[in-house]
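I have placed the structure first, in the form of structure tokens, so that the comments after it can refer back to it.
The complex is shown incomplete by one protein chain, all other protein chains being positioned as in the whole.
Moving on to subunit A:
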């Protein structure tokens, strides 16, 4: 749980994302306040992080939540307070844990304990039935904590669904489609109907259809939501449309932190060594302990550098160091009382900046160690070759070497999937060779994982056209060094620009698909291009306001919804486009989860 105070990182965007946080926090508070007296919450492991972004531990503590535990098998803390509140997703395995726990407490304890269960984000009949069968439902209150969208930044929101892509594409379980459609309903309730909707891919179409259906179901049931539209366009993107962008290693600062240290719910964990300061009282302690760093834009320095290519970080950090140094050195100059007062008032901010500079310098050093290694360099070289369609038609010796050295399976699979994505499939012979190699080296279980990857289209055999080659040219996915000087360079964090970003950019620029229809044909799944009817009342108001506000100073807001997850790289590039001076668009990102190639592959592998 995080301890930060109010959420400055959510403010400042065109969309008031803090509103979401506020509403959900109030809802949780209302639920908690139903039960007076001290409480203990037991969290579904997966939810603890994301919900922590909505309501911090300190906040819960202020409302008589004495202690928090994670819902895990076996571990049974003895709790003596009156109210025990489970906060869980509606999953049967979790319900079993809840039931086990309640039964064991009942057997042990005589003091009256009241149990409550909050389902996130909605109640499930199935789970209720299951709990009834386990005989624990009778004296337990069941509530619904409708927290389906987790705000990360002023322009990033996530549903934080676990394994959504796997469920949809491997298991045929469309729960994530339903969740996504419900989330869009929530969004539209908060921010108004989005008049223009685009989409690409099977899942995008499914979400859109379901959204229409849900809207129809709820028709006339009172809840009209926000009267004006804050979002101009919605772009639904199925992850299956673009695997390449996931598989390629992210080279932005934030992307690399995620690739190497993994960012979980906005927090990354680093080894302690480099965080030992010169005046640390016990340096060994610090070095041994893991260092948790909260990464969001409330930290000025991080907001500045997070989206930059890592190669620019060194320069940025030293520039910042110089600025801070001059600012701090000002105190030595002769000053009037007034000036000193001014300086002192700025001091906390300066010290915070200094601290964050120290932190990020340490992080950058860790990353640099990694990126300077030959291994890393070779991997990036290999990826770049694939992205530029060099040698992607034959067995890659680098991959062979990796297999021979039994490098981590995810690393190997990621490269093979990248080769497959950029080659628009692998030649049957090559695919077979890789498969055999993998099974021989990593064992039979790998075979099942490979089957999964094939099922969702990450591995496939080549058929006819090389879509990627066409797309690369048509959408300028890669830039050669020769034409690196054009204005694209300013936001490119690597030589590759994600396909999803190019699609979003096109939608934003041309207000539609027009111009790239033939390119869309190369991508899998249907295309969505719809108008959402506004209620008459709303149309009037909206058109009234847009007449005088459609000028340049008020850029259009485009909500890009990644169904199946998106990477920090994609977020960074979209954000950079929004931040460009002549930008007429502001992207807001909604995703089912923030992923990277490794976590993505892991979620698709055969489970233990």
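Keep this in mind: a contact is a pair of C-beta atoms (placed from the backbone, for glycine too) under 8 Å apart; a residue touches a chain by one contact, two chains touch by 3 or more; residues count from 1.
By our rule, contacts and distances are computed from a predicted model.
Missing chain, UniProt protein name: "Vacuolar protein sorting-associated protein 16 homolog", from among "Guanine nucleotide-binding protein subunit beta", "Trafficking protein particle complex subunit", "Vacuolar protein sorting-associated protein 16 homolog" or "Replication factor A protein 3". Which of A:8, A:66, A:141 or A:174 touches the hidden chain is settled by the complete complex: it is A:174.
Which of A:210, A:420 or A:595 touches the hidden chain is settled by the complete complex: it is A:210. Contact residues of subunit A toward the unshown chain are 90, 92-93, 124-127, 129, 171-175, 177-178, 181, 206, 210, 213-214, 216-217, 219-222, 374, 397, 400-401, 403-406, 432, 435-437, 439-445, 447-448, 451.
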